[in-house]
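Every protein chain except one is present and positioned as in the full complex.
Chain naming follows the written order as A, B, C, D, E, F and G, and within any one chain the residues start at number 1.
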């Protein structure tokens, strides 16, 4: 399916990441947003509020993030493509409903423009310390997809991907921006709507009937969704449920359901994966970096190559599910891994796990509030090569 | 310091884990609890509500979990030992305030009687799938301590430890029970108060003055706490702050503060650690298990030993910070690791990371809603030994 | 026999494959279900245009039994979920059916804000004065001195007067009935199904197993008799006067019935006025 | 000169090492601070027995400037934090000072429940009709048709009438003043410092940088003049009548002043009655 | 299973009531609130161990369905049947 | 820095007002709401670029401190000083 | 035998959990054994089927679950149907004889009924049914001592009802002893 031209602001623009994310959502077909203001994400919904009335969308500023995170799900079941937008403190409040979305397989996008944490922290400064929360923040087992853009252009492009993946896999997709990407202004090219691929809702092909199975999965483990109000008379619950959607309280139904919920992401991981690789062919040191840090390390790589050091960069664009296989492959040939993050160790642990002792791994941590100094990363690269 | 005899119900009792946790809190000196009912944790606060009026305590059932999780912190700053009690969905709602407690270094205990998740899941059945949430659930970087009891007696004993650690390190301590431990009744011996060691509040030795530094750390990186209303005129904020407690918005203060917050746990990890080891001397297979599963695997170990298989059990009682060093040591001698959990892989990833390829690791996952069949774990043990 | 052919009208509205339901003997929730079915029949609404949204609790289980598109959400959140659903599908009739703990304790903020915004949803709150599902903790309407597991020596918290709270928050329709008042309760439900805006009906209901047992108030029947004898109908009464005391009179009636533009109507008006033809109109609601 | 020796009384109550504060020229929050300092002086309360608790927002920064034990909590949560603090230290005077977005939007549930329980805290809400700190989004009191970044074509949401909401929730003292009414605002603060129970003072304040600029309402001074000319004092007015419209009259005054046992008093009474000497009494409050 | 037919000679309708014995939980609401006292609780248990209602005065049933409205277990309901022309004066 | 002394010959007190020029943000509240019109805004800027108040009618100051109550920047306040006995009829 | 698994099944309201509690308490507090009581909770369980499991052990009882009961006590037919297939070969099955019909009993099981409902009614309180069953079990199974069981009954029942409940216990105990004596004498 192609994008609805009404929402697509074709042309070259000079936009910040927050605004580009808004335009991405519009292009992706999002017409309903519920949100609650919080720095540094507010500009996304502010632009939504300005743009929506002209494209047939509705934005409601809710009373809090909890309301936003469940209202989008009501709207998703009402047939809309939806998102909510927040930053760390709001994300913490939304955790219960991320689990609800995962459990009920509700397609929806959560934008987190990360700031310095924990707690109120540094509201106007960048951080990348909500990455593990994105994966583990809600109680119980579930899987989500998380993308991490590094430029306003990607805030546009990947927001569309985020919506498409949420529809394709019926999971909450975490769009993990950060303050520096959100507030950074660059050229953003918005293509014609005919060049934008949109994943339509996986609408059920079944007819309404007494035996209708709301959660009968297709081959890829994802079930189709019914329209509301069309006679299916389906039931959606956050309780453990069978394929009809009815609550059943036992370990067998639990195993069947939750296993599928995690497997539909784990088993489709290679299809979901988006990575970027820079000069890995001959790299002795692999720098693994995502989001804004993946741009900072370009400078490190440049400085290193200038010194004759064989350094390459591996960037997971989709951070969750983590590109396990690729890291394992790289672990077979690289001499060392260096992982800079604006946190005190999060994705680093995944890299360390997957490298499994085959090469030294070094974290370059940073509390956030600013970006890494590329030279600090270089120092660690030099150390591991010594 | 020894326990206040008023709260100590000396003697042998036949109690379930929830009730034992309540008695542990009383013995630990907890006199203020804010909570919101949720299965399977409600019995803790129900007993608190019955017991408190007779020991000079106050329990308030708040309007929701969010209120509970911050009210305890008001009371903690008011000089009380406090806890709140919940289960998965409530825990998800409390995440913002776990970060606040970490950031403001407020001693408090969060009891999570885990049930099957995600979302509403299986309210009355066990799970262990909130372990990673306990560590990563709030945004930003921080560290907590998490304990996992496996019997009513431990619900009593370790609740006291949880309170003591929260006072000692001024962190939120997660008390990770589960439905089966919470609703299991066994003998619980409550000793004389004179035999119960209580960690007193680390009260400041400084005098009130204009230069009073609220967050000047001691050698172990933990600052002392002032009494409220005594003229210190201190300021507490969830924003990044300097040692006076004043907000400062930059990366340097952030680095100094948050680095200390994580280091005060990481660097004291060996002092915090509590592990149990069973027949590890000659073990070829190390089963790593915590909480209720650490009892289930005793049966596996027994069955294995009967078959002549050299199997031992390593049980982290303090799960976070994870006993990294000990796992690394064991990785040097064991042939394989088997990690059964009531989830689809959480603590397992930590084990895999630390074993670092030196031995195969196998997860025995389980969706929750029941306990593992010890024979299923045995099967995996046999497989890895093949 | 002819009666064999006459099905209980509720059956076509319920998921009979899920019966028996979990509610206890003498529980009032089933009566609320009965009234709601009759109201649907009377109001002649297309059932497929109706969706039921519940939170968590004994009452919250209604969604699971009602054979319409139904949503059993999280504890306290049926109102914002319904807000999302309604906004996406203004043509549908969205009914929130949940308990007073769900709607007014943990969900209180959503309640007052949805009422303020006049979101076009119908909120029917089963008030049984306790958190029944979790075994009888003190709730936001628990009468002073009533016993609960978390108020084992009697509650000392002033309870909410729900109609007063609803009025002050902006609800367009506010009524209270007990499950004894089946006809009036049905009528109130017909009213709200036909009325645009945020409508609130408090349905006071027996909970013999939990609330009454703990407070030695007898079984369901005893409570229903109590309602018959101790309630006073006072339509149009000042909502200030509607406090409920343990064992005291229960004033019931329709208290508020006023007209205000719904959220989407107000939005439509504001945007049309300010944006003229740059505005792409969004549908505002059910044809009533 | 003698005047050099006479310090501005606020200075002994503020962290002067943190000046200048972040508030804009003509912002009303500083006036509220002034009034509160005078109220402390007048009520002759021991300052060390006072604690200020704020949430997040421009107003929320008050806690950081007030030289008492002060808590800058999370957005929307100063009331439950204060509830914990007050319960732990019933002898202290706990004052919540925060914005209307903080207290009534995200914090609305805590507001109504603390009022219902009659927790002995004093809530002073600076209502500037917008989320100022985050740059001017629509808030729970934003007048109909007012412009906000998230209501760029005018707000279409009915705002709360805060005194009405406070009354219906159970507050024992409810007043509204603007920052023009410095004497009355000070008096209201003296009142509440001396009154047990949940007391609520709405302080309407200019926000020239955000709210007024966006709504072309001039600077702080212009707004103060507006307050002078368009407010009407109506002590004891029915709280139902206190809606505020864009550019319309603002009714101010003391509306509610009633006596109810505080949470801890009610608890003490209930437990003493039911438990007799098994009850270990807990202190109930400030000596006033 | 058990039905009563109300005799409403003077009216156009007579009432019928239908009881689903095994669905009943014996709360007694139907018995109490039937305006014409058609019902009483059986002494016998149903299969679930409750005493369901039985019709004691079928003729009195008006088909008002109050029993149906009151029954929390959807175990009883009443309805009206047009009276056959020959029924008058029977 | 700048002070005005109100002449209140008939009263027991006279007013004084103190202005902290550099703390001022020039909102004009003090000028507007001084009941006796003691103040006006200076034409000069202070170091932060604002026009602070100056005293134009020191004698009129009653020390009522309304300026202090209104000043959002804690930059001005008034107070009363007992009038020396010799001041009467001055 | 160091480990005994007991399962008690019945309907909500029959005092199934309390019966388990008494057995566990007797073993754990008065017989110096280790005992673990687990129970089946459930919101769905309002008034429905319900069970208590007790593991009694001379050593520390590590594995807490009952998987194959050595002793099954049933007070309702559905409980019998549901649990009887789980028992160990040679298990002891005790049942209330007016409520349970013991068809398809697994081979090797020893099954004994007791008219506990009638006894309870004779004692004037139907609700002591569970205590009678506990007495019955105490007599027939060598798992808790009668002194321990008596103490545990006193500890576990509401104040003021000790006498009634002890009477019920003795009733069941004696009925059980009779059977035991008859068994051993043949």
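Convention: a contact is a pair of C-beta atoms (placed from the backbone, for glycine too) under 8 Å apart; a residue touches a chain by one contact, two chains touch by 3 or more.
This is a predicted model, so every value here is computed, not measured.
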Residue in contact with the excluded chain [from A:97, A:170, A:183 or A:244]: A:183
Which residue of A:124, A:194, A:209 or A:275 touches the chain not shown here: A:124
Residue touching the undisplayed chain, where the options are A:50, A:299 or A:358: A:299
Residues in chain A touching the chain absent from view: 12-14, 16, 39-40, 123-124, 179-180, 183-187, 292, 295-296, 298-299, 371, 374
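Following the convention adopted for this analysis, only the chains that are shown with their structure count from here on.
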Label of the chain whose CA centroid is most distant from the centroid of chain C: F
Centre distance in Å when chain B and chain F are each reduced to the mean of their C-alpha atoms: 60
Chain C and chain D: spacing of chain centres that average the CA atoms, whole Å: 33
Between chain F and chain D, distance of the C-alpha-averaged centres to the nearest whole Å: 29
Shared interface positions of chain E, touching two or more other chains: none
Per-residue multi-chain contacts in chain C, two or more chains: 23-25, 72, 74, 105-106, 108-109, 113, 140, 153, 263, 267, 271, 275
